[in-house]
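Note that one protein chain of the assembly has been removed; the remaining protein chains are unaltered in position.
For subunit A:
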Amino acid sequence: MNKPLRRIAIFCGLLIMTLLIRDNWLQYVKAGELQDNGKNRRISIERYAQPRGDIIVDGNPITGSAKTNGSDYAYKRTYKNGPMWAPVTGYASQAFGATQLESLEDGILTGNDDRLFFRRTLDMITGKKKEGGNVVTTLNGAAQKAAFEGLGSKKGAVAAIDPTTGAILALASTPSYDPSKFAGNSTTTDTPAWQKLQKSQNPDDPMLNRALRETYPPGSTFKVVTAAAALEHGLYPDPDDKTETPLPWVMPNTRTELKNDGPLPCKDATLRMALQVSCNTVFGKAGADLGKDKMRETAEKFGFNSEHFIPVRANASVWPKEMDEPQTALSSIGQFETATTPLQMAMVAAAVANDGKLMEPYMVSRLQAPSLDVIEKHTPDEMSRPLSEENAQKLQSMMETVVEKGTGRNAQINGVKVGGKTGTAQHGVDNSEKPYAWFISYAKTDSGSPVAVAVVVEDSDASRGDISGGGLAAPIARDVMKAVVDGKE
């Protein structure tokens, strides 16, 4: 009986061998895939097993962590002044995942980042609990507050940048939401709160980050870009020379007049005057004369047609590629298919204010280990040079004229030089919907420009006549700039 017995022994050996192979398959070959499986709750259990690191503004955390009971997750995220900071932080929810900074810097915040590996190993040996690191932002609490409160109950967004470095100072979007409300995973409180914020249930779409992810027609604020192109390409090298603009001006290859917003002194107006009173005819013609390619060259140097990562992704602003001459004229005054994010328009103002140098926008100045050691530090980086220093200064003086005696008077600040441009952008088929009020501006002190800001208000409640960049948006921009300038003193 020994011969079959030996074969049975081999068979049993094969059984064990099969199990060993299967085990290796699961725990070695497939391990990563199984760890990341969507149904594997260990990832989120691990993420919330200890307090998350904080997101820091002006040296103070705007986030926190609270101990929870009775669920798989030991801690949940809390937010200080959640609605105001939501466009900056995003959210981290046990049930609904994470977005924006909370998601992008998750490794640092949970302490799982590879750059913390050495420290983590040390902590493991000494028996210290794992801790998360901090994300230090460039934001300015006072400017953010001014922006958020300025927008108030109106729908809109504000983006403010430090032109000299590209550091983002304010990023507000209204209506907003409180990420604390759905940070947990309770089906009685968190799930309804989350559902109420979804676009399908809430037409105001409060979770949309309007400062980075929504593109609006920029309206007349785009004339700053057109003016820059006209100066750069030598079409009208001196802002105080008369332009050759007839009034009325019929768009090329059409019989349609491009109209101004009222009886403005736009016939052969200088560029300065055209910007001051916002002449559609002058900039429409300038754009058409330059042609779509030269215009695109300048627009793309300002950052159009590409996404920006600050590190949160901002949508690409659009300067259309394919269009005929009349469409080019319309695009040059910020209509047709031209569409920009508030961040993009803040970049335009910042480039002008920084003497033609566009700095790469960013909102994370450094990442800290739990011990507060700096893991990564952002160094300001030049992104492009949309216009020469000389031309930038010409454009500055034009924008300052707008605020001194043009449409932007509401943005004046005592003792500070302010340059700006208003915009009232039509939208909807045949201008059927209420327009967007825009204002872009920068403040300038003796030591350079500390802030450039773009404001857009899409307020459907205001009566049509009240909607103008100067009336609705400029005061908000002024308050934001004032908060930054006052903070510098």
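Keep in mind that, in the parts below, a contact is a pair of C-beta atoms (placed from the backbone, for glycine too) under 8 Å apart; a residue touches a chain by one contact, two chains touch by 3 or more; residues count from 1.
Everything below uses one rule, namely that contacts and distances are computed from a predicted model.
A.B. asks: Name the absent chain by its UniProt protein name; which of "Transporter substrate-binding domain-containing protein", "Cytochrome P450", "Sodium:proton antiporter" or "Cell division protein FtsW" is it?
C.D. replies: Options "Transporter substrate-binding domain-containing protein", "Cytochrome P450", "Sodium:proton antiporter" or "Cell division protein FtsW" narrow down to "Cell division protein FtsW" for the missing chain.
A.B. asks: If the hidden chain were put back, which of A:A9, A:A66, A:L122 or A:V374 would touch it?
C.D. replies: Hidden-chain contact among the options goes to A:A9.
A.B. asks: With respect to the chain omitted from the figure, which of A:T18, A:T254, A:S306 or A:S371 is a touching residue?
C.D. replies: A:T18
A.B. asks: Touching the missing chain, which residues of subunit A?
C.D. replies: Counting only subunit A, the missing chain is touched by 1-9, 11-13, 15-16, 18-20, 22-24, 26-28, 30-35, 37, 39-42, 45, 70, 72.
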